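The following block contains the structure, expressed as structure tokens.
What you see is the complex with one protein chain gone and the rest in place.
Order as written gives the chain letters A, B, C and D; numbering starts at 1 within each chain.
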Amino acid sequence: MTDLPTSSYPALLVGLPVLMATISLFFKSRGNAVAGLIGCLLTGGLGIVSFAEVTQRGTLIHILGGWKPPLGILLRMDSLAALFIGITAVVGILISLYAWWYFSSRKVSDGKFTLFWSLWLFLWAGLNGLFLSNDLFNLYVTIEVITITAVALAVLSGRTVALFAGLRYLLAAITGSMAYLLGVALLYGSTGTLDLGLMGQALEPGATATFSLIIITLGLMIKKAAFPFHFWLPPAHSSALAPVSAILSALVVKGAFYIMLRLWTEVFGVSLSYAAGQLIGFTGAVAVIWGAWQALLQTNLKMLVAYSSISQMGYLLMAFPLLILAPGVASGSADWLAPAWTGMAYQVMAHAFAKSSLFLSAGIIVFALGHDRIESLRDLVAWKPMTAMAIGIAGVSLIGLPPSGGFMAKWMLLKGIFLSGQWWWAPAVLLGSLLTAGYVFMLLRLAFAPAREKIAFRPVPHILQVCALLLALGSFLIVLPSENLIQFLGGTESFGTGIESIMEGGVHGNE
Amino acid sequence: METHQIYSLTSVVLFAIGIGGVIMAKHFLKKIIATIIMGGGVFLCFVSFAQRDALTFADPVPHALVITGIVVAVTSAAFALSLARRIHQLTGEKTFPDEK
Amino acid sequence: MSVVIDILMAILLIYLALRCMLAPELSKTIFTFFAFGLTLALAWIRLEAVDVAIAEAAIASGFMGVLLLDSLRDFSYALSKNPKNLELPENFTIKESNKSLLLPRLALGIGFVIFLLISMEATWKTPEGGGLTAVSEELLPQSGVEHPVTAVLLNFRAYDTWLEIGVILMGLLAIFAAGGVKNYRKPSMTAVDPLLRQVILFFIPVLFLFGAFLLYFGKTGPGGAFQAAVLWGSIGILFHLGGWPIFAMIPRKLRQFLLTMGLGSFLILGFLLMAAGGAMFEYPPAYAGILILIAETLAAISIAVALTAIYVYLTK
Amino acid sequence: MDDFFIIVIVFLLLNIALGLVRLLRGPTVADRLLSTQLFGTAGMAILMVLAGYMEDLTLLNVVITFNVLSILLVICLVQVWKKKKGDTP
Partner (left out) sequence: MSGSGLEKKERRYPMMIIEAITVILLVVGCFFFLAGTLGLLRFPDLFTRLHALTNADNLGLGFIAAGMALHFGSPWTAIKIFLIWLLTLLSSATSSYLIARFRREENNPKNGKEG
């Protein structure tokens, strides 16, 4: 792997946000925000440029310190990493612009919100580092960077509820990362390397490999709020400030999912079994239905959106059983792998755009009204047509109606499900969409309903609504280059070893 | 029984005690201490493998990882402490409201 | 024969951890935890991990111990003022406690035992991967230092270490975020025992010299930036305990500079090396030793200031 | 000689375990702190003997670390716990 083209983009993607965050620490309120915004724009621009670079040159690597693995750490930017970094860049830029106007129009006297910019830049550095990392321990460090900054951002609002939720989030996240680290310790003991690729080659099936698979998966499921461990997510995400909620739900939860995807496809090939895939898929299916059902019952808009996150993240897990071949299935005949894979990628993109748009819209409503009771959405189309439009468009993408990105995701997933013959996942996908349609149309019905009394609201800067709307439109625009994207994701030369093997013939369970 | 075997067995027991503590304990401080005990278990696991793989000196990579890990774990624990104390200061609560 | 020590130590560790979690009184938990930390430090020694032992004793027992003692005091006293009511959203329902707790507890206990057995089997059966000892031994001469752990920390895996320095800074920012930015507390200048002041004044140079020794000794033996940083950080803590608000005395700009110095200098060094055509943190072999020492010293000062700041801010 | 060192270490460890009784019984914070002091001193003794047994003189640095940090804990306890007299215990 070390003979791939080297580039300094991967190192810059981590270093630049840290540098800008450090610089912004030196300034007080206004200067801090300016430095922070410039840092965000630069980081986002760099992310987009490096994405373009990967589409041109294929996988890029950066050998830190010049020490090759197993001793050193390798940063690797393959098409999957580039995709995640690209999404983070686009969504991050729009959220940063939103945050700029959100904070500057708030006229908050205490300087607490100045911390937002440095923490957000550190978080961004952590995310980029996570997507680029090719080393199990480095993944732990980056995920801790993300945890600390994410919880700090979540408690920035200073409300008691946010503090409780933040502490619970932090404790759950520390537990999750410690469980992950125990698995890493066992894997290191049994293979003598921390590099993903080398470990995938060296790992032998056995009790240790199976146990580390279980403990790492459990730890990461806590961190990504998968079904039995979702308890911390709704309060933490709903009690944060609007831009923070958007960051947390659109980007942060994807981090743990990304590690899980990497490990399952590149390291645990030997110790995976058909049953493991089915189990993960089952928790995903339960999360889809249960999360959507809970969302339907909520009375607060941000709680609803937070529960919807649990539901939408469940879809990502439902692609796992499709990627693991049952014993006896010839790898050549597994034509459902590509659709399942692209469905997963589309779900990641669509959810990042739609969910951040929804949280930003919720933020606009809180901004205007001071609260976010769903009842108060009445007559939204009249007084905030753009926000209503954003909610509508993002909602349509969440449901999966054509021609949205969500539709692509669910369509590809269903295609994979039917091609593989694992038809029992299809009802969950459809029921999830139906329930999602339930809560989205509940919101839209209220938005079109006439108001009972005249609503007093604060004026909201136009640009906030534009940002939310752009993000919502983004969840549709990702469909346009679908051909190129699928080709990019499937282009074998730009793939890492594990994902390449998936495209060729899936991960084999030990038979 | 070799030294490293004793300690690697101890490490998972400590990890399990820590997990149990995080779930079962009610007081914030206890939960935070439980996470540190859990971390101690994980680090013990790393270092016991380092001693097993010793040649002229013990494997230095796990030692370095553990030093990094201890610092990271202590930083998160300090942050958790600050949250817990802030909550206590604002509300007088010592536990999560649904765990009394 | 030496196995007896290890078995005894293992039993002590497990007993202390259990006691720590099961103790009904909070002060018992915390003091048992100190004992646990010291025993763990002895366990590191038995596993030939002297660096880790120093780090554990210094950071996990010393620094964390100070924070925990302070928090214990906070949680032990009843608040004199009336606490505010919980501000809960309407739908934040408090779950009703289950009346029949026996069955879930039994299930939890069984699950716990099963988990324990599986994990013990997994560790017992861990195949010998061989580790990275041989590779690091081979590359050690090129790293610029003679102590393998320092070589791994500051050269082979310098990226991790750099991120870790960042984590400490982020932890400090996170503590700011949790508490809101206010003024640093001004410790009362009364109520300090004169003898205590003399003791503190005696121990501060001891700490400083010993920290510097560890920092420099890290090139050849156990020690290094983090251990030194904690010792230097405890200088700041001692100053505060003795009634000298040293942290608040430093001007704001200088404080910020000191805090970000470690992270920033490491990063700029990395960028410069990258601009020179190498990879990030790729030291030229001839200058590796001196570059590592400079980076370590700056990082140690930065971490020491950050730890002092964490203490000062947490205990306000 | 090595066997003798082991006996000494085991003896000191048992000593520590005995001292735990005071830690658990209390009754005040100061009593518990005394027990940790015993832990620290006996731990230092164990470290010194271990330095002989494992033939590693760098362990003496750990002894100094133990020492300076135990005094830090005591000063912290004494200083922190006596402030704010307005609070009701």
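One rule holds for everything that comes next: a residue touches a chain if its C-beta (ideal position, glycine included) is under 8 Å from a C-beta of that chain, and two chains touch if they have at least 3 such contacts.
Here the structure is a predicted model, which is why all the values come from computation and not from measurement.
Colleague: Considering the whole complex, not just the chains shown, which residues of chain C touch the missing one?
Modeller: Residues of chain C in contact with the hidden chain: 1-2, 24-29, 72-73, 75-77, 193, 195-196, 199, 202-203, 206.
Colleague: Could you pull out which residues of chain D are in touch with the chain that's been left out?
Modeller: So the residues of chain D touching the unseen chain are 1-4, 6, 8, 11-12, 15, 18-19, 21-22, 26-31, 33-35, 37-38, 41-42, 44-45, 48-49, 51-52, 57, 60, 63-64, 67-68, 70-71, 74-75, 77-78, 81-82, 85, 89.
Going forward, only the chains that are shown with their structure count from here on.
Colleague: Quick one: chain A and chain D, Cα centre-to-centre, how many Å?
Modeller: 47
Colleague: Starting from the mean Cα coordinates of chain C and chain D, work out the distance between those two points in Å.
Modeller: 19
Colleague: Indicate the residues of chain C shared as contacts by at least two other chains.
Modeller: 2, 46, 48, 79, 84, 86, 88, 119, 122-123, 126, 128-132, 136, 152, 156-157, 160, 164, 167, 170-171, 174, 178
Colleague: Provide the list of chain B residues touching at least two other chains, using ranges where the numbers run on.
Modeller: Residue numbers touching two or more other chains: 8, 11-12, 15, 18-19, 28, 45, 49, 52-53, 61-62, 65, 68, 72-73, 75-77, 79, 83-84, 86, 90-91, 97.
Colleague: Which chains touch which?
Modeller: The set of touching chain pairs is A-B, A-C, B-C, C-D.
Colleague: For chain D, which residues are in contact with chain C within the complex?
Modeller: Going by the criterion above, the answer is residues 2-3, 6, 9-10, 13-14, 16-17, 20, 23-24, 26, 29, 32-33, 35-36, 39-40, 43, 46-47, 50, 53-54, 56, 58-59, 61-62, 64-66, 68-69, 71-73, 75-84, 86-89.
Colleague: In their shared complex, at which residues does chain C touch chain A?
Modeller: 84, 86-92, 118-119, 121-123, 125-132, 135-136, 139, 152, 155-160, 163-164, 166-167, 170-171, 173-174, 176-178, 180-181, 253, 256-257, 259-260, 263-264, 267-268, 270-271, 274, 278-283
Colleague: Please name which positions on chain B make contact with chain C in the complex.
Modeller: Spelled out, the residues of chain B in touch with chain C are 1-21, 23-25, 27-30, 33-34, 36-37, 40, 43-45, 47-68, 70-79, 81-86, 88-94, 97-98, 100.
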